[in-house]
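Report on the following structure.
Note that this complex is displayed minus one protein chain, with the remaining chains in position.
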Amino acid sequence: MTGSSAPNLRPSAAYRRRVEFAETDMAGQVHFSNFFRYMEEAEHAIWRKAGMRIAAEDREHQWPRISAQCDFKNRLKVDDEFEVRTVMAKVTPRTIQWAHTLVRGDTVAATGTVTAVCVKKLEDGSLKAVEIPAAILDRLRAVLA
Amino acid sequence: MTGSSAPNLRPSAAYRRRVEFAETDMAGQVHFSNFFRYMEEAEHAIWRKAGMRIAAEDREHQWPRISAQCDFKNRLKVDDEFEVRTVMAKVTPRTIQWAHTLVRGDTVAATGTVTAVCVKKLEDGSLKAVEIPAAILDRLRAVLA
Amino acid sequence: MTGSSAPNLRPSAAYRRRVEFAETDMAGQVHFSNFFRYMEEAEHAIWRKAGMRIAAEDREHQWPRISAQCDFKNRLKVDDEFEVRTVMAKVTPRTIQWAHTLVRGDTVAATGTVTAVCVKKLEDGSLKAVEIPAAILDRLRAVLA
Partner (left out) sequence: MTGSSAPNLRPSAAYRRRVEFAETDMAGQVHFSNFFRYMEEAEHAIWRKAGMRIAAEDREHQWPRISAQCDFKNRLKVDDEFEVRTVMAKVTPRTIQWAHTLVRGDTVAATGTVTAVCVKKLEDGSLKAVEIPAAILDRLRAVLA
């Protein structure tokens, strides 16, 4: 995601949401940490659309986040309806960087990225980064197409 | 709320929701404090259906919570879809007690109540409990009917 | 907990805390759901003082919450320092009800209870309520004495 002017050139998915009261802070707007939760919700919605559950208990892979970033451009307030538009910004053998644009009407509220790494849980309980199975990538990409 | 077996005898409203990943805790289920957020969301949805916004910035009245209670009966887990069924359990001149039943499929996940008091902000910034305007009650009841 | 006037007649523990910005909402005070988190933090501090960790990964027992209740009496605001005073209000063979009084200076901000049940995880992953081991109760009581 390189800007807010044309967030839709790449295949993207849209996730709609409303700001809830408990997500605001005393400054009268959404607390900035909740933007990261909104971006994660949008990503997980893509997994569900692809017929997968990123966090199912019996899943072979897990996807811990290794990096997250967000630029806050306009406030979101209680009851605001907004949309998170999501693209796969960058894929490496073991990571996916998701880029999100949060839009309320014609206004970009925020742009951000969250990068997740594909890991497997070893028998001793530790996590090991592994290559993303092609089948998973294919299914995610099909949702965004 | 007198039980989980017949939560719908009184006029109620239903609010649908899905459990998000960030709402879980290390025990693998929704953290109990989030049930109170779900109940509040359901109440606020009733206000919106009634054409009002409980937390609009220019509103004359505010509705701080004075009491909340919840019995947790069955776990909610990530991706679970559930419904919050809400009735007005008790109305006094200055308070409304909302009773909520959280239901996943045929299973009652929780029952709880949240009591809010109608207050006005005085010129010195302090809050004073006042009688609930009849027009507000009428509109809320119309949604539940 | 029978009132806010004499919260210390029973052996209790005190947990000190400050209100953080992210815990406030647009009404300029702590969101009511966070009071339940404060009460849980105070309980967990008691477990640690007793030399135990309620949520250690290898623990034999877990303590899901089956009921929670809170009366909100006075607002807590950002930067407020407050204390959670905690007693064991009621013990049954399988449950502990903790009663908490949140106090800022001389002001009672809230009183509430949280009831937890002692469970064991069975081989099939399900949870079964079991009797609270006497050694655990003894250690918890020693902290409160």
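Chains: A, B and C, in written order; residue numbering restarts at 1 for each.
Following the convention adopted for this analysis, a residue touches a chain if its C-beta (ideal position, glycine included) is under 8 Å from a C-beta of that chain, and two chains touch if they have at least 3 such contacts.
Everything numeric in this text was worked out from a predicted model, so none of it was measured.
J.: So which of C:60, C:79 or C:138 would be touching the chain we can't see?
T.: In the complete complex, the chain left out is touched by residue C:79.
J.: Identify the residues of subunit A touching the omitted chain, counting contacts across the whole complex.
T.: These residues of subunit A touch the chain that is not shown: 26-27, 29, 32-34, 36-37, 40, 55, 62, 64-73, 75.
J.: To test your reading of the contact rule: which positions on subunit C touch the chain that is missing from view?
T.: Answer for subunit C: residues 20-22, 28, 37, 40-41, 44, 48, 53-57, 77-79 touch the chain left out.
J.: Touching the hidden chain in the full complex, which residues of subunit B are there? Just list them.
T.: Residues of subunit B in touch with the missing chain: 21-22, 24-29, 31, 33, 77-78.
Heads up, the rule we're going with is that only the chains that are shown with their structure count from here on.
J.: Farthest from subunit A by Cα centre, which chain is it? Let me know.
T.: Chain C.
J.: For which chain is the distance between its Cα centroid and the global protein Cα centroid smallest?
T.: Per-chain C-alpha centroids ranked by distance to the global centroid put B first.
J.: Go ahead and note the Å separation of the Cα centroids belonging to subunit A and subunit B.
T.: 29
J.: Could you give the separation in Å between the centres of subunit B and subunit C, each centre being the mean of its C-alpha atoms?
T.: 23
J.: Could you grab the centroid distance between subunit A and subunit C? Build each centroid from C-alpha atoms only and quote it in angstrom.
T.: Subunit A and subunit C have C-alpha centres separated by 34 Å.
J.: Residue numbers in subunit C touching 2 or more other chains?
T.: In subunit C, residues 26-27, 29, 33 touch at least two other chains, as defined above.
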